[in-house]
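Would you mind keeping the following structure in view while I ask a few things?
Part of the complex only, each chain left as placed.
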Amino acid sequence: MALPLPIFVLNGPNLNLLGAREPQIYGHDSLDAIKTACAARAALYGRSIDFRQSNHEGVLVDWLQEAAKGACAVVLNAAAFTHTSIALHDAARALRLPLIEVHLSNPSARESFRHHSYISPIAHGVVAGFGLLSYLLAIEAAHMLAGAPTQTQTTEEA
Amino acid sequence: MALPLPIFVLNGPNLNLLGAREPQIYGHDSLDAIKTACAARAALYGRSIDFRQSNHEGVLVDWLQEAAKGACAVVLNAAAFTHTSIALHDAARALRLPLIEVHLSNPSARESFRHHSYISPIAHGVVAGFGLLSYLLAIEAAHMLAGAPTQTQTTEEA
Amino acid sequence: MALPLPIFVLNGPNLNLLGAREPQIYGHDSLDAIKTACAARAALYGRSIDFRQSNHEGVLVDWLQEAAKGACAVVLNAAAFTHTSIALHDAARALRLPLIEVHLSNPSARESFRHHSYISPIAHGVVAGFGLLSYLLAIEAAHMLAGAPTQTQTTEEA
């Protein structure tokens, strides 16, 4: 049986440390907690998510390319790569899907090297600064932009 | 009877032209349509809104000062003043309430003079690029950050 | 009886001081003298003018919005706001009328903070440096760009 394509929620370097890493900036939620909350929110809209994290720029590029065929929308927290990776910019640009840039903290309120984003100019929209809530709002935005869930993905058990 | 304090939704210069002004950038929704949708969304959370627009920087400063006493949170689309007004920055900074910066379009994808925001560094969070949906997500964020609605505002009929 | 729409001639901050303020830069003509000369020149072309001045950025934004319905063209001397106001830039951009930027002095020959204009990139043309004559040439340009005078404005006595 065909299932709707999931929303890809892709997370960049060091986000696997969430909860432990500088909680005054990133909050106390672990990445797992965020994943669970995102899945629950997506379920409200009849959506599933595919939630991943990598410290490798190349892997994130691979996943963005994979999303072109396997996702209905992408929520991307590129973390440090937001500010340095033209490769991600190019991969995102080649993606013909709704792309939501998300950040836990507000980069504009931090060091100047976090003020420029290579993702923003090509994202449909940005949600930043609300901690875990940033992800939930991004899921809603992804849902709205992705249109009605479609049935093109065949489940393995089908 | 005491009513909960509303969410102030403050809009800056030229936003009264929405719908007519460059719809390829700002979308086809009029400011009235946005107001109605915001009110509806707020109502879902048991909140009311106080929705205003002005072309005058000083008026927006006045309103932010007024919000300190009369609002539970502020959603601010400072439009052009986002990029030029330190006065709004200072007013927002003196505000001890949740402040959500919102934009219909994605400033990062436009002219370079729209890339810097005097509001972002002091906002709790930012939602940009989703058109009318930006406002709705901001209302949710304002609601979450404002905590439980309180009963300190007395209705006129009381 | 319907009258043709006037050319709006809008003047920014401190221009009400003309004649007294730094005459070596701005000349000895008062703003009233300029108004009279503009009206006379417009009359040569069968045009009327609506000549205004304000020290308030917001008022100038309001007037540019009003011009969209009530003017056939706009001659704008935004004075100091030329260099700082993105709000005027946005208002001018939303205007679907001929827009002529005018300056009494030549901003390029003055302080570096007067070298950039937020109006120029969206004006149809610029006339600068000729004192009162700048306005007269701008009136001619406005007349030419506005096309044949139309009869859509009803006189009060009608």
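When the chains are written out, they are named A, B and C in that same order, and each has its own residue count from 1.
Convention: a residue touches a chain if its C-beta (ideal position, glycine included) is under 8 Å from a C-beta of that chain, and two chains touch if they have at least 3 such contacts.
Remember, predicted model here, so these are calculated numbers, not experimental data.
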{"item": "Whole-assembly copy number, given 3 chains displayed", "value": "12"}
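Just so it is clear, only the chains that are shown with their structure count from here on.
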{"item": "Same or different contact residues where chain C meets its copy chain B, judged by the half mark", "value": "different"}
{"item": "Chain A on chain B, rotation in degrees - Cα superposition, rounded to nearest 5", "value": "180"}
{"item": "Rounded Å distance, chain A centre to chain C centre (Cα mean)", "value": "49"}
{"item": "CA centroid of chain A to CA centroid of chain B, Å", "value": "25"}
{"item": "Where chain B and chain C are represented by their mean Cα positions, the distance between them in whole Å", "value": "33"}
{"item": "Shared-contact residues (touching 2 or more other chains) in chain B", "value": "none"}
{"item": "Residues of chain C that touch chain B when the two form their complex", "value": "56-59, 61-62, 65, 84-87, 89-91, 93-94, 118"}
{"item": "Residue numbers on chain B that touch chain C, as the complex places them", "value": "12-14, 16-17, 20-22, 54-59, 79-81, 83-84, 113-114"}
{"item": "Residues of chain A defined as touching chain B within the complex", "value": "106, 108-109, 115-117, 120-130, 133-134, 137, 140-141, 144-145"}
